[in-house]
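Of the protein chains in this complex, one is absent; all others appear in place.
The letters A, B and C name the chains in turn, as written, and every chain counts its residues from 1.
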Amino acid sequence: MKKDLSVEIAGVRFKNPVWTASGTFGYGLEFRDFTDLERLGAVVVKGLSLKPRTGNPAPRIVETPCGMLNAIGLQNVGVEAFITEKLPELEKIDTRIVANIFGETVAEYSEVAKRLDGAPGLSAVEVNISCPNVKKGGIVFGTDPKEAFRVVSAVRKAAKRLPVITKLSPNVTDIKVMVKAVEDAGTDAISLINTIPAMVVDVEKRRPVLANAIGGLSGPAIRPVAVRLLWEARKATRLPLIGIGGIMTAGDALEFIIAGAAAVQVGTASFIDPDSAVRVVDGIEGYLGRHRTTLKELTGSLEVN
Amino acid sequence: MKKDLSVEIAGVRFKNPVWTASGTFGYGLEFRDFTDLERLGAVVVKGLSLKPRTGNPAPRIVETPCGMLNAIGLQNVGVEAFITEKLPELEKIDTRIVANIFGETVAEYSEVAKRLDGAPGLSAVEVNISCPNVKKGGIVFGTDPKEAFRVVSAVRKAAKRLPVITKLSPNVTDIKVMVKAVEDAGTDAISLINTIPAMVVDVEKRRPVLANAIGGLSGPAIRPVAVRLLWEARKATRLPLIGIGGIMTAGDALEFIIAGAAAVQVGTASFIDPDSAVRVVDGIEGYLGRHRTTLKELTGSLEVN
Amino acid sequence: METRINRQAHLLYNRKIRDGYFRMGVGFATPEVAPGQFVMLRVAESFDPLLRRPLGVYKVLGSRGKWAFKGTGVELLYRVVGRGTHLLSTKEPGETMDVLGPLGNGFPVINGVESTKVIMVGGGMGIVPFHLLRKVFPEALFLFGARGAVEAGLASDFKGMGRKLKITTEDGSVGTKGLVTALLKKEITKGSVIYACGPPGMLKAVAAMALREGSRCYVSLERAMACGIGVCLGCAVKTRKKEKTYKMVCSEGPVFDSTLIDWEKL
Partner (left out) sequence: METRINRQAHLLYNRKIRDGYFRMGVGFATPEVAPGQFVMLRVAESFDPLLRRPLGVYKVLGSRGKWAFKGTGVELLYRVVGRGTHLLSTKEPGETMDVLGPLGNGFPVINGVESTKVIMVGGGMGIVPFHLLRKVFPEALFLFGARGAVEAGLASDFKGMGRKLKITTEDGSVGTKGLVTALLKKEITKGSVIYACGPPGMLKAVAAMALREGSRCYVSLERAMACGIGVCLGCAVKTRKKEKTYKMVCSEGPVFDSTLIDWEKL
């Protein structure tokens, strides 16, 4: 018997709990040759800003032990081009689309959300708050509970019809404080984690490898940190949580689900194998069969001494 | 020509900038069969508390991608046994000994420091502030600048003759705030980073693998995070910094040194090869020869756009 | 010669003896090895997997001493259970591999113990230390428990023991049907000295039986390990003593007096 893998998050039903992570799956269409997009729970597209952005100088990526750094600089086509060029194509595919958004000011965030609200074929917005607020001397929205509250409140207001998912940065002393702040701001769900700030030095050139010096660490190296943060967040809220960080296999995804994630996102793994997310779906299905259990029963079933 | 690798930190001259990291090198003596202890810059011993501690239930360790978690629970022989049983043996070895200390209250920290002050053969104390303050509801000294200030001030006062090195936790939003706090408290040097809190779930048992649920992530996986934090700390203080995190090779150590570390500590690598730290010394020597440069010139020579 | 080495060794052979089971010869000037000691092997030139894997010494290749054995290499006998042992199984003769050891304390050879009183109890891969130990106690009994015929085949090297080798399998395919503790029950006497190695459940049952009969009993335990030399304090096992609650399997074991262990917490 086919297992029911569907999950409801913020009033929207998703085929299954396996989504792709923003920035690692382009606009989805690029993967058509390599994977069956219709088997995914959702495609979360590359972060969108009000205006197109050209991104950072090269080098932008570097490999690290069991991980990689990226400093793409949030290059993207901009929200308008997304709506007019990408979304119509994506609508033809039977999978849910989530738009990841960011801005440099609260006003920009809310403007992007407003444009996306009501765009046909969109199921939710995911707010990337790991960005500096240029109006506040570059303080990162996602590391200051007050700023996070402001930006999420504004998006919540702007996106009248769309569920809002807030994506948290791991770069905080206490994730519970951030969870509370964005919950108070009215977010419908929380996804975590974004990348961990990191640096690699080229010892021959005595320079950072990345032109931007610092980049975000992703991949299997960060998974144990992400699972811990997911579990801490789980204890701080009843909102649906979406686990992200180093998921390469179904077993990895199940760690998050057992710790309390309603869904997960597959990121860097899609670079190593563009079919990774679908393999995760298959693996979860197999696990549920083998253990004669359901996704619902499994979610948050972690037992701790 | 033999390169001069010696460095002076807090008024003490070390043979070279390669130390072992606390908790990964026992009390040093266990490595006599496998490495030449006299070729190390310093041996930092397992964290010492006022009373002996038996540590956490098993399992205490688990492997992760390019890393491992540990939740040893700071098992140690206690400061008295260290002074009477270990230190006399260590004194016979021509290498510097640094005592890593911790406590559950400010008073305990300062008591341990007091006992060590004047102990023959000791070159410095390293204060591990990544511990919960039991008197303050478990708030971790190392993630709260006020608590960090209090504990380091107290140790500074208690350790009249010994240089004090404060070891920072990476688990903070802004490392610069912690650097300032411990600098104001009078620390002579700063070492960073301690492990990153993390978790692994056993998906078959639906339990955390570690009996303690959460453990500290160490090993190459965390190196890029550690290098970034070292560099951020470098920009916030002129105190000597000691870089720690995922150093497996001389190249890794040089990343920290170029980013501004006066010395480094080799941790998890000693489990994979007990001779790792000495190989790092050799590799740094080779690099300096090949590049016709000196340690002094190299330290902090990172060029950033 | 040093007592413990950390060296690049040469893989001499790596033979599949049955599905999932391999014998690997590793060449290096081998210090004295006591039965029950182990080595830590680096399974790949990679940090994923990061940690070395512990494997018991099955044979010493070359000359032998009296209680302990030195030579020109060791033979390991291992089962593929995960990624580390899988990587080991793909290695080819001529490749090099980092070896650390021999580590831990072997089975204690107690003064005045007669070989005839010794009962060796092995379960599954727990057979490994007994190939060396039976040279120390030529008259000892060896009771070996296996799941089925494949695992029972591991005892083929012990055939020369004749009637002193008794095999039991869970499915009855070889020897008697049942658990090895049933064999032990028939053989154990007050004066027996038991040496056991195998899965935790078996060891617990053996220890309980030894306690009831008043026999001395030594068990070899397993734990995930990082350092293998007693410094990471990762391989802790809870003891019944109050004062020092944990012992390290790598440096204070892997062999322990069974009365020392807190079997409830194992």
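Rule of thumb we're sticking to: contacts are C-beta pairs under 8 Å (C-beta built on N, C-alpha and C of every residue); 3 or more make two chains touch, one makes a residue touch a chain.
Treat the numbers as computed from the prediction; the structure is a model and nothing was measured.
Enquirer: Which of the chains on display does the removed chain touch in the whole complex?
Expert: It touches the following shown chains in the full complex: A, B, C.
Enquirer: Going by the contact rule already stated, which one of A:G55, A:G121 or A:G251 would touch the omitted chain in the full complex?
Expert: Here the residue in touch with the unshown chain is A:G55.
Enquirer: Please identify which residue in A:P132, A:G251, A:P274 or A:G300 touches the non-displayed chain.
Expert: Residue touching the absent chain, from the options given: A:P274.
Enquirer: In the full complex, which of A:G26, A:G283 or A:G300 touches the chain missing from this view?
Expert: Per the contact definition at the top, the residue touching the missing chain is A:G26.
Enquirer: Tell me where the left-out chain touches chain A, residue by residue.
Expert: 23-26, 30-31, 33-34, 46, 54-68, 70, 72, 75, 219-221, 248, 268, 270-275
Enquirer: Spell out, residue by residue, where the missing chain touches chain C.
Expert: 44, 46-48
Enquirer: Provide the residue numbers of chain B that touch the chain removed from this figure.
Expert: 65-66, 220
The definition used in the following text is that only the chains that are shown with their structure count from here on.
Enquirer: Of the chains shown, whose Cα centre falls closest to the middle of all protein Cα atoms?
Expert: B
Enquirer: So using the touch definition from the top, which pair is joined by more C-beta contacts, A-C or B-C?
Expert: B-C
Enquirer: So the centre of each chain is just the mean of its C-alpha atoms; given that, what is the distance between chain A and chain C in Å?
Expert: Between these chains, centre-to-centre, one finds 47 Å.
Enquirer: Between chain B and chain C, what distance separates the C-alpha centroids? Give it in angstrom.
Expert: 36
Enquirer: Mark out which residues of chain B touch at least two other chains, giving numbers and ranges.
Expert: Only 64-67, 219-221 qualify.
Enquirer: Give me the residue numbers in chain C that touch at least two other chains, ranges are fine.
Expert: 47-48, in rising order.
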